[in-house]
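Here it is, the structure, as structure tokens.
Note that this complex is displayed minus one protein chain, with the remaining chains in position.
Order of writing sets the chain letters: A, B and C. Residues in each chain are counted from 1.
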Amino acid sequence: MFEAWVTVLISGLAMGAIYALVAGGLNLTWGVMNVVNMAHGVFLMLGAYITFMAWSYWGINPLFTIFLSFPILFALGALINRFLVRRTVGLASMLLTFGIFMVIENLAVVGFGGMYRSVRFFTGSYDIMGVFVSKPRIIAAGIAVAMSLLTYWFLKKTKIGVAIRAISLDRMMAEQCGVNTNQICTITFGIGAAQPAVAGSLMSLIFAFNPMLGRVFLVKAFAIVVLGGMGNFLGALIGGLTIGLVEAVIAFSGNLHLSEAAGFIIIILILLLRPSGIMGRRQ
Amino acid sequence: MRSRIIPIILLTLFVLGTIVFGASCETKEPIVFGGALPLTGWGADGGEYNRRGYMVWEDMVNAAGGILGRPVKVIIYDDKSDPTVTTRLYEKLVTQDKVDFLLSPWTDDMVMAATTVGEKYGKTIVAGGATYPAIWERGYKYVTGLLPNSKDYLGVGIRFFSGLKTVALLNLDLTFTTGFADAAEWNFPREGMTLVLPRQTYTGDTTDLTAPLMKIKAKNPDFIVACTGGAEDATMILRQAKEIGLNPKAWWFTIAPVIPEYIEVLGEDAEYTLGCSEWEPELPDTIEDFSIRAAFNQRHREMFGGEDPVEDAATTFGVGQIMQLAIEKVGELDDEKINEALHELDTSTVFGYYRVDEAGKQKGKVMYVIQVQNGVRETLWPFKAATSVLRFPTPPWDKRD
Amino acid sequence: MIKDVARSLWALGWMGGGAIAAFVVLLLVAPWVVSPYVVSLFMAMFMYIVVCSSWNIISGFTGYVSFGHVVFWGVGAYVTAVLVWKFNYPWPLAVMLGGVGSAFLATIVSYPILKLTGIYFAISMLALAEAIKILTSHFRSVTGGGGGIYLRPMASLNILYLMMGFLALAVVLVCYSITHTKFGRSLLTIREDETAAESLGINITRRKIQALILSGLFPGIAGGIYVMNVCFIDPATAFDISITVNIILMTTFGGIGTIIGPVLGPVAFTALSEFLWASFPFLHRAILGAILIAMVMGMPNGIMPFMVRFAQWVGIREFFSRRREASQ
Partner (left out) sequence: MISQMQQKSESPDTKGKILEVRGLTKRFGGIIANDNIDMDVFVGEIVGLIGPNGAGKSTLFDMVAGVKPSGSKRFPDAGCVRFLGHDITQLKAHQVCRLGLARTFQIVRILEKMSVLENVTVGALCRTSEVYEAEKKAEKICEFVGLKDRQNLAAGELTIEGKKRLELARALATEPKLLLLDEVMAGLNPSEVAETLDLLRQINKQGITIIIVEHVMQAVMAISDRIVVLDYGKKIADDTPEAVVKDKNVIDAYLGSEDA
């Protein structure tokens, strides 16, 4: 029984780490730039397809494909920001990104077809004293956590990162301090698109997916960003892990329906008790 | 200001466009059949295969001189995988396009919606691609089925493993998969099987099945029936079962094993899994009377770049054939008489036997039990049509090579 | 208050009254002129007018943007379906009770959830909708679970269409007249500045709760009418997040916080998407998306500013502007 619990908890944490990576990208576009990015899911889906194609056509090790999906989606994100998103604010940017979502998803259906794909590379698990740890999930989770922490480090320690955080706190003030906000926002949006793409690359190892892949994660990612505190990157990681863990515990002790409902109910409760998220700044 | 006038004009045009959009196709000569299929949205794949079936049927009927000496015309609309749109399109087909006959949409929700329209106008529909018993339990007069309803659909597989004692049930919470799971629960006690724990329901958004699979593992059932909706959730179940070492004697999946990409996505993990198929392209003629099956296969390959027809294409071809047989039997285009004929017909098509009860529920169709063996779907039952023998019990994951 | 409503309706003048009369006549005549396909298309359009206008009460007027408004529609649809299916209620009564059900849900969640503001409120509504979707799926004995509920068709398309049409008219008139009452003014004040509103004697908590209840009531009725038309409902349809997205898209497209915006948005959007879908079956979504992008880039504030100018040009100002000019 103990082993079963540990297996379930590890699996929940692994899923939580992947949620966190998806939410991390959203945190950048939403928390920093205040763009409710409805196109977030398609970036994730494109990452998955990049991995799938690199693996199936050229036989590239799927783990290395994150070095493909990251720059490609970074470039796409930067371009989208440079030519489209930058020119809009507020609800208009939400409409705009929804338009982008419709265009890319539809083109993907036409281009890739609606059938399910998957990268068959790691399957099975590590059996550690009766605790089963899924190979694809733990590897994906490891990369996801590394990626989240790397982003955290990037934001804390690099010049661009500091500029990004300054914009998230007060855009006007940042401009006054000589930050080229347009340029930094383009970089932010680029990273905000590249991060879910990496998550998508990792998911291609875990799930069978089609061009609708991103839809499943979007709602949860929004919720996790708020749960962790908007603009708070460690918060998103902790929020993601919390949701993953809570879902696993309730799924094992209750059932799956209750576990998914519980995820959302907990989000409402935490917001009621701490309106700016678990790690958020007090208002 | 001037540049902003243009959008207003455009919008006005679009509004007018919608109202004007409705000019129907004017062809008097052919007999017109109309239907809607999900050509876009989540059901796009199945919809496309369905469309191919109708296209091949139209082509072959016309090549053979049509029905009652008149050519046949098939109109297919896209319902965007949305039952609301289905309702609208069938209304349009009946009242605006004034089609002579309705063709079946794809999957249960759409069939529900379409048959409601059909019932209202007294237009009969032979439902293809739908198994939810509720379709025939609503007391509708103008609907018959081509596929067995889900009680039979599941019954085939469960009867096949009649000797097994303990069973666990997984269920995706969509309409038709819930119908499958209900049917499975209805069938278990009749074959002496007991559920070791309540059915484990998951949603389309579920990303981690470790918890329910661990619970099932603790009960160690002989048999696992997974009412899956497609390759996506079946992949997740099998991969995670492998990860935690869940080893029943047999795995039974609904839908997934007959989906073309299932084996491709899962690779060797798909080995030994069982399912049931409504139709297989290469079967000996001994089982059902497949008089024109070879012609259908060939025409399908010619029309669609050499691809073999799949189950969903055969279904709609079968729907067409049944309509044709009923019309030819009646000899005129009278909805009432043809509906009666559809309830009385006892015949067979490319798809298989067709015989319905008073409610219109299919009872003649034979299902095939299939198993994935060496990367290929092999037919195990009916024995007369078997291409291979059952591999049983399923070896534990760590004992496979 | 009654006086204000009466006065505001009077202020519609012959033009507004004429427009309403014309609408009613067209509504009544349509089933004999156009095909049922177009009738049911109109019905879908009216449904979106109802939900968009309702969403606009809490999100446009009061400034609490809800990302989960589909929940009221879905609950209304489910209450209606369950009452007809399990308890054999006459369907018109069940439809009305659908509205009561969704308003009841709005009542019980309103107090806690309206303590949150901005994006936190939005996400809580989103989470609420998702949670209720899953719970609906779970409690199978009451709701039919994931398999959904199927009903026998009881009402004809034309009856339901007329109900939806009159509901849409009623909702638009309600929205119009509340902006001319103390209640509506209070909501606008809350949107601008809650602290100031409170200091001016407005009971903001009560007003927000009233706004949410009103905003939840009509979608519930619309959901009930919908379910009587389609005769089938399951959790995936009833609480589909894309309905919420459509509501926000259409209203923003038409002009958020205005009376006519949530009417124009659905009309323009339905017409546009229908036209594209008929002309480009496989790429219609991509083209619609591209048009959306182009429109946002070309007119970031929605189509309202153009409509307002257009209206000013024509001379009907009242209906388009949320800011009432001194009418005397």
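As a convention for this text, a contact is a pair of C-beta atoms (placed from the backbone, for glycine too) under 8 Å apart; a residue touches a chain by one contact, two chains touch by 3 or more.
Everything numeric here is computed off the predicted structure, so don't read it as measured data.
Shown chains touched by the hidden chain across the complete assembly: C. Within the full complex, the residue among C:Met15, C:Leu28, C:Leu93 or C:Ala196 touching the omitted chain is C:Ala196. Screening C:Met1, C:Val29 or C:Val142 for touch with the missing chain picks out C:Met1. In the full complex, chain C contacts the hidden chain through residues 1, 3-4, 7, 180-182, 185-186, 188-189, 192-193, 195-204, 323-326.
Here is the rule we go by: only the chains that are shown with their structure count from here on.
Farthest chain from chain C (centres taken as the mean of C-alpha atoms): B. Our note on geometry: chain A versus chain C, Cα centroid distance of 32 Å, whole angstroms. Shared contact sites, meaning residues of chain C that touch two or more other chains, fall at 134, 137-138, 282, 284-285. Across the assembly, chain A contributes residues 255, 257, 260 that each touch 2 or more other chains. If you check the complex, the residues on chain B that touch chain A are 40, 42, 44-45, 173, 200-212, 214-215, 217-218, 230-232, 235-236, 239-240, 242-245, 259-261, 265-267, 269, 397.
Within the complex formed with chain A, the chain C residues making contact are 65, 67, 112-113, 115-117, 119-120, 123-124, 126-128, 130-131, 134-135, 137-138, 241, 245, 248-249, 252-253, 256, 282-286, 288-293, 296-297, 300-302.
Taken together, the chain C residues at the contact with chain B in this complex read 34-41, 44, 134, 137-138, 145-148, 150, 152-153, 157, 226, 229-232, 234-237, 267-268, 270-272, 274-275, 277-278, 281-282, 284-285, 295, 298-299, 303, 306-307, 309-310.
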